[in-house]
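First the structure, which I've put down as structure tokens, then a few questions once you've had a look.
Note that this complex is displayed minus one protein chain, with the remaining chains in position.
Chain lettering (A and B) follows the sequence in which the chains are written, and residue indices restart at 1 in each chain.
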Amino acid sequence: MQTVTLSGFAEPPRDSQVTFRAMLAAIAEPGLVQRVELALDAPAPLGRALASACLTLLDFETPVWLAPGIGKAAGDWIAFHTGAPLATDPAAAAFAVLAEGDDLLPLDRFALGSDESPELGASLLVQVRGVAADAGAVWFGPGIETTRRVAVDGIDARFWPARAALAPLFPRGLDIFFCAGDRVVALPRTTKVEG
Amino acid sequence: MAAISEGQSGTGSETAARQRWLAVLARTPRERLEAALSELMPAPRYRPLKPAEAGLVMVRGRAGGTGSRFNLGEMTVTRAAIALEEGPVGIGYVPGRDRRRAELVAVFDALLQLSDRRASLMAALIEPQAAEIEAARANRAAKVAATRVSFFTMVRGE
Partner (left out) sequence: MYVATKGGEQAIANAHALLAEDRRGDPTVPEITPAQIREQLRLGIDRVMAEGSLYDPDLAALALKQARGDQVEAIFLLRAYRTTLPRLGYSEPVATPEMRVHRRISATFKEIAGGQILGPTFDYTQRLLDPSLAETGEIADAPAAGQGVAHPLPRVADTIGREGLLEPDAAEQDDGPIADLTREPLRFPADRAMRLQALARGDEGFLLSMGYSTQRGYARNHPFAGEIRMGEVAVEMVAPELGFAIDIADICVTECDMVNQFKGSKTELPQFTRGYGLVFGYGERKAMAMALVDRSLRAEELGEEITAPPQDPEFVLYHCDNVEASGFVQHLKLPHHVDFQSELHVVRGMRAEAEKALAESPFKEAAE
């Protein structure tokens, strides 16, 4: 881990609260784009929002699985700054971090939780090319008054039917944060997507 | 247990050497660290990687002393990480809530990784501090030893 030379948050208590607030707003209102605009010197391929999310959500008690696209520099940075144990098996991870181009599928390799403890379902933090509102697919469900249109750019089209196939398992499931630059949009397990 | 005294740290590997100086630094008063830093010319240039942060470590014990683990209670611990301009990354863990002390420990941890600095810092800071810790322990152990009971048998009757 001696390769880590990039710092994390300048002011961890304040910066993690700011990020947490944005992530909370994102998952409370799925499909609304939030911004995490903290100055942060994170290694590629971690964008500002994804890097901030890692520093905020991960700690020594949350095993994290890093997809191959994250690479060594970013992986070491995450491990150094969060202390999160690296899971070799995605099923053992509380969080999974994926870079653009990493295979999201199959989704059922991640922990989906149990009916008694659905909160043990994994959260995926995914770097994508772009997220935009008022375009793309129609999202609806809890936290969305009627419908919202959300475009997530740069993920495999097969992801959407695979995610829909998990719906019957509810309350088990996956919660997903798509991050692009300083933008983040959440797709919790309760949100339905059409088109 | 990381040994404070020289020569007990086993393998002599780089890790063992680092464990030893970190154990000594964790027991070095802040004033002494500040003084040692102010004596360095030129002053080392570094930037924080992890700003010093006070937190809790859950201290564990073992049932019966050697059996299954349990959580005894927490203690306050402050940690910091810095990167020297020359490259090495230093970390500091100290008991209590003194953020500056944790940062100073991290600075010295990094400096001690520089081969041209190590010998002089070991001689000027680590070894004298280790000797002081050992002397205090020996002093205490001698006073405690003076409270050891020496039994003698009473002769009964004539």
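Convention: a contact is a pair of C-beta atoms (placed from the backbone, for glycine too) under 8 Å apart; a residue touches a chain by one contact, two chains touch by 3 or more.
Keep in mind that this is a model prediction, so the values were computed, not measured.
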Which candidate, B:22, B:36 or B:107, sits in contact with the chain we can't see?
B:22
Touch list for chain A against the chain that is not drawn
1, 59-61, 79-80, 83-85
Chain B residues touching the omitted chain (full complex)
1-2, 15, 18-19, 22-23, 26-27, 50, 53-77, 79, 81, 89, 91, 93-97, 137-149, 151
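Heads up, the rule we're going with is that only the chains that are shown with their structure count from here on.
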Geometric centre distance via CA averages, chain B-chain A, whole Å
39
Residues on chain A engaged by chain B in the complex (per definition of touch)
2, 4-13, 80-81
Complex contacts: residues of chain B adjacent to chain A:
47-51, 53, 81, 83, 87-89
